[in-house]
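A protein chain is absent from this complex, but the other protein chains hold their places.
Letters A, B and C mark the chains in the order given here, with residues in each chain numbered from 1 onward.
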Amino acid sequence: MALPLLFFAAFFGYPVAAIVGRGLHQGGRWQFGRVGDVLGDPAVRHVLWFTCWQAAASTALTLLLALPGAYVLARLDFPGRRLLRAVVTVPFVLPTVVAGSAFLALLGRDGFTDSLLGVRLDTSVWAILIAHVFFNYAVVVRTVGGLWAQLDPAQEEAARMLGAGRLAAWRRVTLPALLPSVAAAALMVFLFTFTSFGVIQILGGPTYSTLEVEIYRQTAEVFDLPTAAVLTLVQFAAVLAILALHGWTVRRRESALRLVDPARTAHRPGGPGERALLGAVLAVVALVVLLPLGVLVARSFDTPNGYGLAFYRALGSTDGGTFSVAPWQTVGNSLRFAAVATVIALVVGGLAAAALVRRSGRLLRGFDALLMLPLGTSAVTIGFGFLIALDKPPLDLRDSWLLVPLAQALVGAPFVVRVMLPVLRAVDDRLREAAAVLGASPWRVWREVDLPMVSRAAAIAAGFAFAVSLGEFGATVFIARPDDPTLPVAVARLLGRAGPMNYGQAMALSTVLMAVCAASLLVLENLRTPSAGEL
Amino acid sequence: MGSALLRLEAATVRYGERAALDAVDLAVAEHEIVSVLGPSGSGKSTLLRAVAGLRPLDAGRVLLDGADQRGVPPHRRGVGLMFQDHQLFPQRDVGGNVGFGPRMHKAPREQREHRVAELLELVGLPGAQGRAVAALSGGEQQRVALARALAPEPRLLMLDEPLGQLDRSLRERLVVELRQLFGRLGTTVLAVTHDQGEAFALADRVVVMRDGTIAQTGTPLEVWQHPADEFVARFLGFDSITDAVVAGGAATTEWGTLPVPPGTPQGPCRLLVRPTGVLLSAAPAPAPAPASAADEGALRCEVVARTFRGGHVAVTLRPERGPRLEAECALRAAPREGDTVAVTFDPQDVVALPA
Amino acid sequence: MGSALLRLEAATVRYGERAALDAVDLAVAEHEIVSVLGPSGSGKSTLLRAVAGLRPLDAGRVLLDGADQRGVPPHRRGVGLMFQDHQLFPQRDVGGNVGFGPRMHKAPREQREHRVAELLELVGLPGAQGRAVAALSGGEQQRVALARALAPEPRLLMLDEPLGQLDRSLRERLVVELRQLFGRLGTTVLAVTHDQGEAFALADRVVVMRDGTIAQTGTPLEVWQHPADEFVARFLGFDSITDAVVAGGAATTEWGTLPVPPGTPQGPCRLLVRPTGVLLSAAPAPAPAPASAADEGALRCEVVARTFRGGHVAVTLRPERGPRLEAECALRAAPREGDTVAVTFDPQDVVALPA
Partner (left out) sequence: ACGSSGSSGTDDGKATGSGGGSKTVTLVSHDSFAASKSVLAQFTKETGYTVKVLRGGDAGAAVNQAILTKDHPRGDVFFGVDNTLLSRALDNGLFEPYTAKDLAHVPQDVQLDAGKHRVTPIDSGDVCVNYDRGYFTAHHLAPPQTFADLVKPAYKNLLVTENVSTSSPGLAFLLGSAATYGDGGWQDYWKQLKSNGVEVVDSWEQAYNDRFSGSSAGKQAKGDRPLVVSYASSPPAEVVGVTPEPAQSPVGVATGTCFRQIEFAGLLHGAKNTAGGKALIDFMLSRTFQQDMPLQMYVDPVRDDAVEPPVFVKYGAKVDHPATLSPDTIAAKRDDWVGAWNGIVLK
């Protein structure tokens, strides 16, 4: 409890307060008048409104499309299930600019929808919503699936014996049990889409803008720190409101559930209904996730001299100019940073989740909310905050390579908390009691009862934290270490240059990023916690 | 039995290699109350799950009202099932649990509430609608589960140990009220229980299971009086069993010559003496003429254990020869441990089992 | 009882307004086996949880070996608890569950495995170490839970309905073997059960609970023979109770004048007749001289229900006057429903309860 608190205070609270404070404290006095100015601006209000409703719509659409996927990937046993689970997570690591460009190609002129249906979606808000589904499909599948796989199927059987059909049994028994994790997933999707940046920049054009984009502009381009600070505060207020709503939804619904070994709940798809569902989910995944990824992969082979590996070969050379190291070496950097960030996120998030399960109360609920704030904070704010806050003793990390994983863990830790909490809260307290009366100390109880139950969720959370860290760009770009660019940073640099070689290498490197991500997730999923199989 | 409401034909369920249900044939007539008895792990719950459609059969058929149920989903079978481990819905309160079935059957709200109140009254939890199920004691949970299973009034109701966690007086009251309720509604019932007294009190017919097969079916009295084999006999708690050769109206055993009821098949068999048929007389000849004692038909035994069971005392005897004997005595007539008693046998409690 | 291993002093647990445990005083001596009986919801499980330290007391104290346990966490109390609903660890196999306690107590692997095998043998699941707990039947799960509770050999072992889901023959065998085991290990046991037979067979002493308080404690025989009050009597299944006035060796009741045992306190009281004390004689005078029949001490009753309970038949009688009577008859002596019988009373089964 103390460690996570300290972590968030030092690496979130302090830097963000510093940058906001710098913005509002100008010319030797506090400029609270700016709050009124900015809020009074109808353009700002318009942005706020758009930010909120597109996030809500994106969240709803993502839930709608991904909940069946969560079921299929958690409960149905079919070949390639693990691979599919890893693949749907790949978008998560993709730099949004890269993915946005794939969507532009698919939804724009002569794109997939245009040639097939004669609709161009690149100028409509649908492009944004679909891209948001693409990015966040995995959030729902993994967060909800982690709990779903462990729910005792007998509950649904009980409902069916009372006359409920499949759907009714799901709606009335399974869904309420899943609700905390559905809410957690919804919260995360909402926060991501609320702070959406790259997607909006590319697909929204100058017409659609989010608070995040505005904050970025005001901070990084216009350098109007007071306005940025006010917008950051507005964003905080909105995020806190959402957190309160989430807390209110979840609080009364969390109950101990009978959790079972996930290995026992998966079954082969039986009956036409389940086969149709599987087919539908595969179709959605293919259209919304695989197709855009495929566009990028295809581009990475599409050299000026026909299809080939030229871009990949170029990744190995240093004289492309963009880097003092060969671009492929950024893979190693990214993996290293991501591994460290994942460990930090797991430790901090795991401890926080454990503390949140054991105790309750107002203060703790506040803490719970604090943990989620980084997801709702602009990456520039964090990046600039780090710059000005962590540059003097006692926290002089200017030259420390730790800055990057720390910033990344800031995004990873809330994931860990949100994914693990619903599962931990579902663990029947009497199981812990059973362990205690058999002689287990509280720490042993955690290790022997909670950990095995939550290990699946922890693996999922770790996967997320890892993917987030691999893909994190916004904050990393401001604190990138000399000559240690991470992979997404490298992609961005390549994209920033004209010419087929640069663009092709960016695509090739993005493809490498996807492959690295999928492979890491597969490895992570196959790691078993040692305590699970022990006598 | 063409009009059987439920019929199983060679119903088989396998878990891996082992058959938890092994080619079971069973017919339950409309309005019949059948109790399923059997040792732990003999396949009782599996039988109910197969009928409910929660576990597909690996072979054989389940017919309801003559219609094969293959492919019919559980909620379309018109059967109810109370689970052995209750499976109450933790997110719903007691009222929400009990009212779930009627709600699924689109019962109007008022009727539903009325029914919930009525059933909670029946199971001794009046006014418990608003309580959280996690805050109930074990027996209270069981009663809610029972009320929940009763609420939709299915044609065939299957109960898996419905009263197992309740105390005797509540159980006895419920057995009586449930029988009345089922009679009134015309419900057909298949109830698993491990309590013979409860089975006998509740059921028109008893089915005894053994390792996934049916060892015996019959009325309670039939099963009690004529266990089909040694397994059923021992399962019913009859442990005084020995080899015997029946000739005429007597059986020759290690315990001596025992009278047998008329009509007992002749020849070698296993012979069972029910505890009530082991008659003790205070103290026989101190030990002088063993031969004559045997001739008289009295067997000298030492009392090795006596267990007070409420109402009567179970006495374990070590006879001079042969395996141990169990006797049942009235409290005031019971000998003490270490006593020596003379035993005679009541032919009405001597049963020859198929060898 | 200064040497009590466990002592509760005014132990109180409240859920909201209601006290689930209401100023309970109880002492359990070392090596004693105590059964806790009581209706569903009377606070039995709460009592065990309070002793285990899983539920802090709202008032009063729990002492183990004379030491107040306030603030001592469950794993430091050296007590074991088998939960009513088992709470097996779903992610561990049977061996992992049973071996959990020894592992927490740092037993070496070999010893642990040996102990697990031994206990699984005891509960009738030899070789089940590798099975998944979700693949066990209800009774099998209960037996694994029992084995798990036994494995660490706690000084004070608390069992919450340890045998409730097992069939009679297995239960009887286990009661005997558990008693031997506890005797050998010197374990002190507090066992909740709803089965009186089991309680009487297992326990040195019985505690009857009612609404969070202790209604009576005593040996099984004491409780059976002299229920402390009408509640305990009814709980034990004695329903033939009426108002009476005792004068000398007889009590005047609606049923007529009943003989009472010597030493019965004089004056008005509630009078209980145990079923075994209700003696039926085939058919009395068809009905000519009611006055004389009453004079003779024989009460005419109609048989309204007979329930076969295995071994004996419970007969419900509607007397000419007064509340219903329960009688217990041997199977062959039992009258049929609708018969009219004459009833006399055995003074040894007539008990005056404190009013």
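Everything below uses one rule, namely that a residue touches a chain if its C-beta (ideal position, glycine included) is under 8 Å from a C-beta of that chain, and two chains touch if they have at least 3 such contacts.
Keep in mind that what you see is a predicted model, and the values were worked out from it rather than measured.
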Among shown chains, those touching the left-out chain: A
Option from A:S101, A:S255 or A:S378 whose C-beta touches the chain left out: A:S101
Contact with the hidden chain (one of A:R142, A:R160, A:R217 or A:H246): A:R217
Of A:A60, A:V125, A:A168 or A:M501, the one touching the omitted chain in the full complex: A:M501
Hidden partner chain, residues of chain A it touches: 22, 97, 100-101, 104-105, 108-111, 201-202, 205-207, 213, 217, 219-223, 299, 302, 304-305, 310, 314, 318-319, 321-324, 380, 383-384, 387-388, 391-393, 396, 398-400, 477-483, 485, 489, 492-493, 495-504
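To be clear about the criterion, only the chains that are shown with their structure count from here on.
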Averaged-CA centre spacing for the pair chain C and chain A, given as whole angstrom: 57
Approximate Å spacing (C-alpha centroids) for the pair chain B, chain C: 20
In chain B, residues with contacts to at least two other chains: 85
Multi-chain contact residues (two or more partners), chain A: none
Interface residues, chain A side, partner chain C - complex: 258-261, 264, 428, 430-431, 433-442, 444, 448-449, 452-453, 532, 534-535
Contacting residues of chain B [partner chain C, same complex]: 15, 37-41, 44-45, 84-85, 124, 135-140, 142-143, 160-161, 164-170, 172, 194-197, 200-201, 220-221, 224, 234-237, 239, 274-276, 307-312, 328, 330-332, 348
Chain A partner contacts - residues on chain B that touch it in the complex: 52, 54, 73-75, 79-81, 83, 85, 87-92, 100-101, 104-105, 134, 148-149, 151-152
